[in-house]
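Every protein chain but one is kept in place in this view of the complex.
Take a look at subunit A:
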Amino acid sequence: MDVNMTYATQDMWTWWLAIYLYFGGLGAATLAVTFLTDMYLKPNRALVIWGAGAGVVLLALGSLMLFGHLLDKTAVLTILNPMAMLDQSTAWIAWGTQFIIWMMVWGVLYALPYVRETEFPRKVPGIRDLIDKPFVIGTAKLVQSFHRSVGWLAVINGVGVAVYTGLLLQSFPAVALWHNPAVPLLFTVSAFSTAMAFLLVLMYTLLHDQADEHVRVLYERIDLVLIAAELVILFSLYQYLKNGSESGVRSMELLWNDYGWLIGFIGFGLIVPFLLELKGVMRGWASRVPILTAAVLVLAGGYLLRHYFMYAGVYAYPW
């Protein structure tokens, strides 16, 4: 019966889903890293506002990608209900939606006291009126009393979002490229790596404060370790794919014969930034350009990973 297999990729979830996964992982990990930095390393108002802002904006944009492609947009109300997570406990989209919503809620709450102390929002008419409302002032004071608890709630949901992006793909059993334990790990590591890169770009450009030098160095070191971990996971994934099911072998051939994956993602998205950051950590750079370059490459590589993953999943049909 299965002597005449047909192998096919899918066109149901394409680049827009890759953007959803990319923005989801990047935004959530950025929020989690900035909040943890603020709580345990160095209180940093600007970083928290940027982290929460990036988290909310990127997650909103990513979610819009998915929402825009729903067949019946009104039915989305079902999964906005937190009970959907329990009713459909095996469906990662149900979990992911709740993680996204609550990450945004706790993220905005955590940043609220900082936003009220910051000058810029007061220049924006709508926001100025809003943050001076008694209800918002009271909320900010309440959050201040439980600042770390609120921060942890945001971080937990943020990590949940980052892990969810991989678990979602992993839950599709027909495709060997997706249905393996390396995928959630790879996507989580990539999410945090791109978050480090995003924050490095931010801290070397818009938030360039000499007092944050040790934070930048720490981010560079963490990113270096994360890129190394990503390379190890990819190597393991390659070993898994090359001798296994035909679906896996064909995905491996699609990916490793494509210059966009091989040179674009692995070469310029991982190895080049790894070497640039390694030199920075070992001997330092005289200029910020190499680290900025590395960070931009990591950010581009993060998207390429998800883009190619979506297009290279191979289904094996017995007809």
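Going forward, contacts are C-beta pairs under 8 Å (C-beta built on N, C-alpha and C of every residue); 3 or more make two chains touch, one makes a residue touch a chain; residues count from 1.
Note that contacts and distances are computed from a predicted model.
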Name the absent chain as its UniProt record does, using one of the following: "Iron ABC transporter permease", "4Fe-4S dicluster domain-containing protein", "TIGR02588 family protein" or "aminomethyltransferase". "4Fe-4S dicluster domain-containing protein"
Of A:N4, A:S145 or A:N243, which residue touches the hidden chain? A:N4
Of the candidates A:A46, A:V136, A:A174 or A:L207, the residue in contact with the absent chain is A:A174
Please give every residue of subunit A in contact with the chain that is not shown. 1-2, 4, 8, 10, 12-13, 66, 69-73, 75-76, 78-79, 84, 87-88, 90-94, 97, 168, 171-174, 315-319
